[in-house]
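In this view, the complex is presented without one of its protein chains, the others remaining in place.
As written, the chains take the letters A, B, C, D, E, F and G, and residue 1 is the first residue of each chain.
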Amino acid sequence: MSGFDELGFAKIDNHRPVRRGFPEAVFCEGKTPDQVAQIVQKMNEGERNILATRASRQTFDAVQKLTPEAEYHESARLIVVRKETIEPDPDRVILVVTAGTSDIPVAEEAAITAELMGHKVDRVFDVGVAGIHRLFAQHEKLSQANVLVVCAGMEGALASVVGGLVSKPVIAVPTSVGYGASFNGIAALLGMLNSCAAGVSVVNIDNGFGAGRLAGMINSMR
Amino acid sequence: MSGFDELGFAKIDNHRPVRRGFPEAVFCEGKTPDQVAQIVQKMNEGERNILATRASRQTFDAVQKLTPEAEYHESARLIVVRKETIEPDPDRVILVVTAGTSDIPVAEEAAITAELMGHKVDRVFDVGVAGIHRLFAQHEKLSQANVLVVCAGMEGALASVVGGLVSKPVIAVPTSVGYGASFNGIAALLGMLNSCAAGVSVVNIDNGFGAGRLAGMINSMR
Amino acid sequence: MSGFDELGFAKIDNHRPVRRGFPEAVFCEGKTPDQVAQIVQKMNEGERNILATRASRQTFDAVQKLTPEAEYHESARLIVVRKETIEPDPDRVILVVTAGTSDIPVAEEAAITAELMGHKVDRVFDVGVAGIHRLFAQHEKLSQANVLVVCAGMEGALASVVGGLVSKPVIAVPTSVGYGASFNGIAALLGMLNSCAAGVSVVNIDNGFGAGRLAGMINSMR
Amino acid sequence: MSGFDELGFAKIDNHRPVRRGFPEAVFCEGKTPDQVAQIVQKMNEGERNILATRASRQTFDAVQKLTPEAEYHESARLIVVRKETIEPDPDRVILVVTAGTSDIPVAEEAAITAELMGHKVDRVFDVGVAGIHRLFAQHEKLSQANVLVVCAGMEGALASVVGGLVSKPVIAVPTSVGYGASFNGIAALLGMLNSCAAGVSVVNIDNGFGAGRLAGMINSMR
Amino acid sequence: MSGFDELGFAKIDNHRPVRRGFPEAVFCEGKTPDQVAQIVQKMNEGERNILATRASRQTFDAVQKLTPEAEYHESARLIVVRKETIEPDPDRVILVVTAGTSDIPVAEEAAITAELMGHKVDRVFDVGVAGIHRLFAQHEKLSQANVLVVCAGMEGALASVVGGLVSKPVIAVPTSVGYGASFNGIAALLGMLNSCAAGVSVVNIDNGFGAGRLAGMINSMR
Amino acid sequence: MSGFDELGFAKIDNHRPVRRGFPEAVFCEGKTPDQVAQIVQKMNEGERNILATRASRQTFDAVQKLTPEAEYHESARLIVVRKETIEPDPDRVILVVTAGTSDIPVAEEAAITAELMGHKVDRVFDVGVAGIHRLFAQHEKLSQANVLVVCAGMEGALASVVGGLVSKPVIAVPTSVGYGASFNGIAALLGMLNSCAAGVSVVNIDNGFGAGRLAGMINSMR
Amino acid sequence: MSGFDELGFAKIDNHRPVRRGFPEAVFCEGKTPDQVAQIVQKMNEGERNILATRASRQTFDAVQKLTPEAEYHESARLIVVRKETIEPDPDRVILVVTAGTSDIPVAEEAAITAELMGHKVDRVFDVGVAGIHRLFAQHEKLSQANVLVVCAGMEGALASVVGGLVSKPVIAVPTSVGYGASFNGIAALLGMLNSCAAGVSVVNIDNGFGAGRLAGMINSMR
Partner (left out) sequence: MSGFDELGFAKIDNHRPVRRGFPEAVFCEGKTPDQVAQIVQKMNEGERNILATRASRQTFDAVQKLTPEAEYHESARLIVVRKETIEPDPDRVILVVTAGTSDIPVAEEAAITAELMGHKVDRVFDVGVAGIHRLFAQHEKLSQANVLVVCAGMEGALASVVGGLVSKPVIAVPTSVGYGASFNGIAALLGMLNSCAAGVSVVNIDNGFGAGRLAGMINSMR
């Protein structure tokens, strides 16, 4: 077996699920709706969950024609095809935190990704550092989480503050929320990379999917 | 009391007005019109003025349905709900200055914010440094102001010139007005940060709201 | 009277002290030690305090030859000539805060500048957000300060957190402390410009002098 | 107890070890050798291991006078004071990988940090992607590692390739190795942030210490 | 003869085909459809193949009215007028490789350009480094190619890996595929410029045409 | 007389024409069509030519209602109101040169501006350095020009080559023509700033108006 | 005659003086002292003035050995060999202006270059915009100058203010004076490029030589 299915314009990696514990996701940007629909249809011959990220509604419409059981999460721009269900361990919670309301779409991308991988996910939204008592009111959730995903735009300071409060890994996701000198997420990205709190690492701007996947991978370690 | 009202997607800070002398403003970008409308409706249960920044007309329409007394300032993109009126001190004037006509929307965001906080605001528009006699014709207003807000795009030089003429704090607001090597406000931002005039500090590009709020805060000191 | 003394290579502004409540400072970088020494000597004919910033020890040695009463603050790289003493108002404190030990030279530049202007200055050092209990242990000092100067490098998050805790103006000074993606203070600068806390404005990277002077100016308002 | 020891110029966090499973490290850049020496001496009153990063030999000399048992790792620029020894679990290996020989100092900073935290660390050096058979010759080590740290400068491509080969978390450390358009590590940083391999997250340029600490934190999860 | 035809708004280089073995291409961006149509019509008086790059459908419609034999390659945004056919040498293959499906439009621009110049072109798509077994499955094609064009966005690592596997020139084309810190192709561009594999050189972001033309030029050497 | 007319949102500089030999132009971006129309109407009470730059057709429509004699140059986006005609000196020619067809709109902005100031303007378009015989065919025009304006995007090399061929001032205008690593004119801007040819100076990206005005100013010197 | 003298490592342009009215200058950076010395010696066989820019003292020592009549201007880092003297026209003054004392070396490079070309040069130093009365005290000199060179670092605002006061060409030279967000002259460069004053054009950062040469070229027009 070659390890992938050949569609001409795409090579679907059927080798990776074994290796990664998770099917290859489809990144929809730059692909036509029709290409995505064919990729998802082909993947649907297998037995794994399927995830298409950064999907427009138009792409979802094309997918749904060939794969009627696909679901669409509009704000997170995710298409999901559920093929298997894993019972989450209730004692190992991934906590997804946002600085503001505008960061929620990225946070949901992370949360839904991790849930699809079979993890229990909890959410704490709109606890940015300019009103830090809102964060401290969630202290219990923070300290009990096993892995944390922190989504923040603008100055991105929340990742450092959370990183200083917990003793578990923090995956920081800079978001493109902001204006002017936020430079579409660069300010938050740099802030998070320079965090002096222990255990903070960073993924690409707006990459909720990558954060969710890494959170799930770490949460599975034992 | 928890210090905030929980809406799920947002936590409204009812703790801060006491602390800051001003309600938390709503930053509309990245929020759906419906989310903004619910936040404003919830805030309206309190007794403080409400300010929603960077609001599109579509957002205003949603807000007005739930909060009919809301007003819209289109060029400044501000939604205002007036709940209390403070009589301004006529001897403590905040002066808002622009380099050009195109900077007026940002200037109005600052001016309306400060007025809503109960301050007397005066305006001097279109006095950029390339025709510096226009600025000097306003010398009296400049020297009598208690706090100054200077909005300028392109090279942003006006903040330095004003800073050299007055002995009161100057809040410089770089605007994204310009083209080419203005880089959406970066040239003005750098110019203002490098000002060698005393008493000049800088806020984010196009952040009229932040400048107005800080001007009000300083103007209240005694 | 012309408003300035002409030295050929420099024009000393004897007009500004009246206007600004503070003598023109000498920026030493790019000037020869001999030029600085002559400028300070000329200024010393007046009655105002003198401040030379970013002065190397070599420059101080040249100054001291012509102006023996000059003092040198090595870590802050400041030369001071005290000509008048103003009794500070003990109830109006300027609080200078740093995220780390490495930010102290910039903080001292701000603190000494403000003290020379006749203000009471208090210091809280090494309270960065990665160990935020250290900051909260200083809560009383924070809430009683009239104006705050916050010096931080790396991610610069401290300014936002402090800005959210107090109701007085916060002058944020990004420092060049850090490495890699701190880009000599750019990360901190962007973080501070994007602060969503009210009342935060920003000066140039490492510009302790400008922050101290603005803090003094605001603290004098009544 | 206040949670920290006050040295005036520094606040030593004695609260964090309990919280983080690891003492606060000292970042030496921007601190005088004397300041570092005093901080280490104070920390040495406790019972935890001590780590001073980015330490010059001059700083080490000052430290050693007050703390004779301190060791110096020159290439990694680390000062270590060993106070406790933890027996590593031989089945949970952290693998530290470099693209080239020039990346070894950063890699050693990561490796020694993790070893000091009580983990078994293995090293694979000089396996950059331009001669990828050298990487594949290490396939067994890669697939048996529990956590991986990948240090690479220039184009930083190694992190993506390794991330595609393993099913465990990969911590990518961009290094400042390179010239020209490597821009002191920016090229590698951007490459790693854009990695489309699952499970890759990124720390600051040359931040071997942060990577080692996070690797240890993840390796401790069970 | 002057060496060019004068259209007023354009000078068509009839001197270059002799010199370059290939007609001057028309770069359509910034030209009106009507201007492109006139240029192509004028070129059509000659005997060489014609290529218009970055052509919108609207531009093609204008061209086709004056030059009915023109063809349009929509995804590659190329207009082609075939005037001569060169029999390709089957033993000298140009191989065009992409990291992902979204890079195909740029790859097709390169491939069609080279084919029009009379070369045999083979394609290998969607073999990015995160699933490197897909690349190795194409090992035979890689090693038999005479010149290679590698199109990749995001981290652009594929160029280095391919460059390390073959002993023929690799022309790397960074694409603007990606998001966040890919900065519209900058990450890939920097990655490719820093490649330490031998024989890799780089063209502008998304410049499939330039890569195809250079590949053809090298493939013609003997 | 105050030196300007006050419109509230704008101050029209009636002081400057005397000083500058040319009326203040109106920069239309960021102004509403109605604001521009009022400004032009007010200026029309004077006796000088009027020029509105970066004007959309919608803005022109508003202007024409109040000022029917206004003309519109669509590709150059200029509105012109001719009030006086100056007979140009036929022996003092301003030569406007472009690298490509796509640079013509910027070139026309420069040319029309200079013509309106009463200068003879000649045009040489599409003579970029990649086919340098096209430039040399214009050698006579180049060497007889009194002032030259060179408009080029992409690598902007034409300014250096022209600067090396002539002994008169060359005003270089980088244009935003290009894609990828042209970064909307930054590549051309940097190229022109680094020109080692004598007599080359640079204006802002796409600033044809500024170049035309400076060319006219220099051409008037005697 | 070939138009240049061949030294192997350099081609001395003996063709250009005729064309440019000025000998080719030697740019010393990146050349060994010995190379510069040989170039100057070769040029000295001609009859034109010679100028070597960015020359270290070490380079001057090497030059002087072979060309004893060479002079050195240390602060401007210029080596000059005077071969001919042109009587300047006293009514056509080039005015060189600086914002601060630290900009003088760049200004002197411009002034000496123009003087060597046979022009009358006047200097006005240290008139930055933060104390704008110092600039206005020089109003007569400003308005009588025929061409102006303005050297400024930090925010570079002086060029715009001067440009608005005069009706002659202003050549703006950004200098690398400043710190932090001046980014070695980028802030001043951007400020000057965005100047909305008429008649301002810009040369490279610290390029006093280029400014002086262009000023001389313009001042010679009649």
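One rule holds in what follows: contacts are C-beta pairs under 8 Å (C-beta built on N, C-alpha and C of every residue); 3 or more make two chains touch, one makes a residue touch a chain.
Just so it is clear, the model here is predicted, and its values are computed rather than measured.
All shown chains touched by the missing chain in the whole complex, by label: D, E, F, G.
Across the entire complex, the residue among F:P105, F:G118 or F:G131 in touch with the chain not shown is F:G131. Only one residue in the set E:G131, E:P169 or E:G208 touches the chain that does not appear here, and it is E:P169. From the options E:Q38, E:T101 or E:N146, the residue with contact to the chain not on display is E:N146. Touch with the chain omitted from the figure is made, among D:V36, D:V127, D:V200 or D:M221, by D:V127. The chain not shown here touches chain G at positions 2-4, 8-11, 13, 15-16, 24, 27, 29-31, 35, 39, 54, 174, 176, 184-186, 189, 204-207.
Counting the whole complex, the residues of chain E in touch with the unshown chain are 19-22, 27, 146, 167-169, 171, 189, 193-194, 196, 198-205, 210, 213-214, 217-218, 221-222.
Touching residues on chain F toward the chain that is not drawn are 100, 128-132, 154-157, 160-161, 163-165, 178, 180-183, 186-188, 190-198.
Convention: only the chains that are shown with their structure count from here on.
Chains that touch both chain C and chain G are the following: B. More inter-chain C-beta contacts link the pair F-G than the other of E-F and F-G. With centres defined as mean CA coordinates, chain D is found 35 Å away from chain C.
Chain centres here are Cα means. That of chain B falls 50 Å from that of chain E. Residue numbers of chain D whose C-beta contacts span two or more other chains: 27, 186, 189, 193-194, 196, 198, 204-205. Viewed as a contact network, the protein chains fit none of the simple shapes, being neither a path, a ring, a star nor fully connected.
Interfaces, counted as pairs of touching chains, are A-B, A-C, A-D, A-E, B-C, B-F, B-G, C-D, C-G, D-E, E-F, F-G.
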